[in-house]
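A single protein chain has been omitted; all remaining protein chains appear in their positions.
All chains are identified by letter, namely A and B, in their written order; residue positions are counted from 1 within each chain.
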Amino acid sequence: MSAIITFTTDLGLSDAYVAAMKGAILGINPEAKLIDISHSIHPQNTLQAAFVLNTAYPFFPKRTIHLIVVDPGVGTRRRAVILRTPSADFVAPDNGVLSYVVPQSPVKTNKAKASLRQVELPTEMKAVSITNSRLWRSPVSSTFHGRDIFAPVAANLSLSLPLTDFGKTITSLNLFPVSRPYQAADGSLIGRIIHIDSFGNLITNIKSLDLPRRNKVIIRFGNQSIFRLSRTYAEGKELLALIGSSNYLEIALKGSNAQTFLKAEIGDKVKLRLVGKE
Amino acid sequence: MSAIITFTTDLGLSDAYVAAMKGAILGINPEAKLIDISHSIHPQNTLQAAFVLNTAYPFFPKRTIHLIVVDPGVGTRRRAVILRTPSADFVAPDNGVLSYVVPQSPVKTNKAKASLRQVELPTEMKAVSITNSRLWRSPVSSTFHGRDIFAPVAANLSLSLPLTDFGKTITSLNLFPVSRPYQAADGSLIGRIIHIDSFGNLITNIKSLDLPRRNKVIIRFGNQSIFRLSRTYAEGKELLALIGSSNYLEIALKGSNAQTFLKAEIGDKVKLRLVGKE
Partner (left out) sequence: MSAIITFTTDLGLSDAYVAAMKGAILGINPEAKLIDISHSIHPQNTLQAAFVLNTAYPFFPKRTIHLIVVDPGVGTRRRAVILRTPSADFVAPDNGVLSYVVPQSPVKTNKAKASLRQVELPTEMKAVSITNSRLWRSPVSSTFHGRDIFAPVAANLSLSLPLTDFGKTITSLNLFPVSRPYQAADGSLIGRIIHIDSFGNLITNIKSLDLPRRNKVIIRFGNQSIFRLSRTYAEGKELLALIGSSNYLEIALKGSNAQTFLKAEIGDKVKLRLVGKE
């Protein structure tokens, strides 16, 4: 059976960097099935990579290998790791790109930007630090570990080599705290825009389970108010809010682009006011 | 033998939406061969999707499954359908994206915009309305049927499930009339630009069979005239006209971009005057 290897990178598709990685993989496992998740991560934006990965990897079959190459520290002493969870394997730099994969105690914070912290892995997850250079390309460039280390490691992993062949077991990873909404003094919930998709839909860190089941809500962004939750992009008024396909609250503009209309940016606040009693 | 499934969507490649669809397919049929036709359809432009699909699907092997996800009505009561033709299968919303696949009586119209109409299928084509939710992902989001309905249906179809397992047979589809040139009072033929490709070539709805074999033609766009048909992009004057690779009359600018030079837009008129007798 042919293993599946996915790619999440900031390398773009105009250069041949991604193709060089794929060539390196096929040289080791010619039967690997190669699937792009995205190559349009904003250069070196590890937090965006973490989010985008999270909207795709749960939909892949068990034992898929996810390769993430958003790597501002390439060639420095940052670790390269393999993370094995009950559902999939991840090959990545240890720089926060796996923040949505490992369960974390939530941090309700007012800050738009997060910094990395060391997080212990739960017992059902295993990880190794990638140090065994015999499973890499040779020579290794100091600027493109995606091609020379991560790709060959993912390819060798797809041939079912044991995890410990790649390096020593580690028990924690460097992760960003996953951004969660927090409660303001007046009782409303304050979330933030964490992603804007190519339709211009504003995806917030407010999840469906943050919404009280029986309350009405008013969603405020800047000086705009939305007075109800819609079920689809086609119903409701011009500006609408709904729970999107990854279970986050989104703000959208019917048949158009909410980002352009609202001049919204990642990090902007979204306020949720509950109306009436539960 | 591994089935081929193609993708024509407006989902872009920067988000992970397309990857989520591919993951959903590989979970059902890990051997499916996944080929992108385009993910750059203008958001919700079903007519453009119909045209772009038509420039690619005839070149795929028989029994290829074509998945089209340009779906402004997602979550509303618009139908989802499978269309089976003698050459291929199509999985799509019933919103006009299959307008070039089903043969239609031509409509010669002065209007730049078309509206949907109900068209009976010819006997060599079969279709079903997709209603059997046991062949979908569960739960189904109300905003991304591409991932939760269309992708699993295409995957199950690639495993050779019979058509009627997916839903009830239907005998008509909602299609746009295929735009055709019309004859003006002075005897000239008036066509329109229906697509502009990434080279800036202007593709019209005038087909090679609309051109009289032995006549000379003058092609007019705005105040520009082109006095002959070229055979290739490399011959002829700066501004040139030729029959392109999908058999439509195109206007091109030698070594450059005709759209920018002519400030042309989709829907603009192109006039064809015949010179001399046949």
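Here is the rule we go by: a residue touches a chain if its C-beta (ideal position, glycine included) is under 8 Å from a C-beta of that chain, and two chains touch if they have at least 3 such contacts.
What you see is a predicted model; the values in this text were computed from it and never measured.
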item	value
Contacting the left-out chain in the complete assembly, out of A:Ala24, A:Ile37, A:Val101 or A:Ile206	A:Ala24
Sole contact to the chain not displayed, among A:Tyr57, A:Phe90 or A:Phe144	A:Phe144
Residues of chain A in contact with the chain not shown	11-17, 19-24, 26-27, 30-31, 34, 43-44, 72-76, 141-144, 147-148
Residues from chain B at the interface with the omitted partner, ascending	1-2, 4, 6, 8, 13, 33, 35-40, 52-53, 55-57, 59-61, 64, 197-199, 231-235, 242-245, 255, 257
